[in-house]
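A protein chain is absent from this complex, but the other protein chains hold their places.
Right after this comes subunit A.
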Amino acid sequence: MYRRAVWEATESMATSDSQTRQGATVPDREVAKHVFAAELNEATYTFKTSQDERAPVYLALPTGERANRVCVMGTVTDVEDVGTDDQEYLRVRVVDPTGTFWVYAGQYQHEALKKLKKIQPPEFLTVIGKPRTYKTDDGTINVSLVPEDVGIVDVKTRNSWVFEAARRTLERVGSARETSPKVAALAREQYGHDGSYFAHVAAFALQNLLDGDDSAANLDEETIEERLEEAEAKGYDVDGKKPEQESK
């Protein structure tokens, strides 16, 4: 049994990875950061650590760590095609306990696009994706996400995410100054505060989690809608328009 498994594994590496092999094969995949919408929307400053054109772009999170990739979750409240007649471009509005964020998917996000099209709001959605910043007409910088992998998930997965995002946010607030001093200093300079505010945001999300604890497993759609309206009213209601000038 074991040998067979090994054989299969070896085979799989020999064949299916040949496509990825041309590129750099060093498995230095950027990790995904768990971030609440409230923090993501404030993370408008991006930087690179090398001049190389292909070098990864990082968001400076206000809590003092960098993020090239994020893992976020929330409730989809709206899916709209904002593309042209012959080119689909979906804008998806997602609400977590702390605010709203926007996901954009076009032809290059084929898999995600296919799945997002099927969504009948409201549904819980996990998004692993790359943050992008763009300037709106009035000069403010907005953050949106380009999805890599998306999953339509259940309330249990959503709740576990809220807990984890809170845990990681509290950790960043507590230790980023020591563990990533450069980004922490940069964030403080760019945003004019030390990000400690997000400890309150994390606690707020946890409180929200506890409030829904007993009934969470069998929330009916009506209750969900009510909650959403509340959350939207509280959240950042940015005018999510199609990014005109996406940063790289």
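Worth a mention:
Everything below uses one rule, namely that contacts are C-beta pairs under 8 Å (C-beta built on N, C-alpha and C of every residue); 3 or more make two chains touch, one makes a residue touch a chain; residues count from 1.
Here is the rule we use: contacts and distances are computed from a predicted model.
UniProt lists the omitted chain of the complex under the protein name "Replication factor A" (options: "Fe-S oxidoreductase", "cysteine desulfurase", "Replication factor A" or "Binding-protein-dependent transporters inner membrane component").
Of the listed residues A:43, A:59, A:73 or A:90, the one in contact with the hidden chain in the full complex is A:73.
Residues 2, 5-17, 24-27, 29-34, 38, 69, 71, 73, 98-99, 114-115, 126, 128, 148-153, 156-157, 159-161, 163-164, 166-168, 170-171, 173-174, 193-194, 196-197, 199-204, 206-207, 209-210, 213-214, 234-235 are the ones on subunit A that touch the missing chain.
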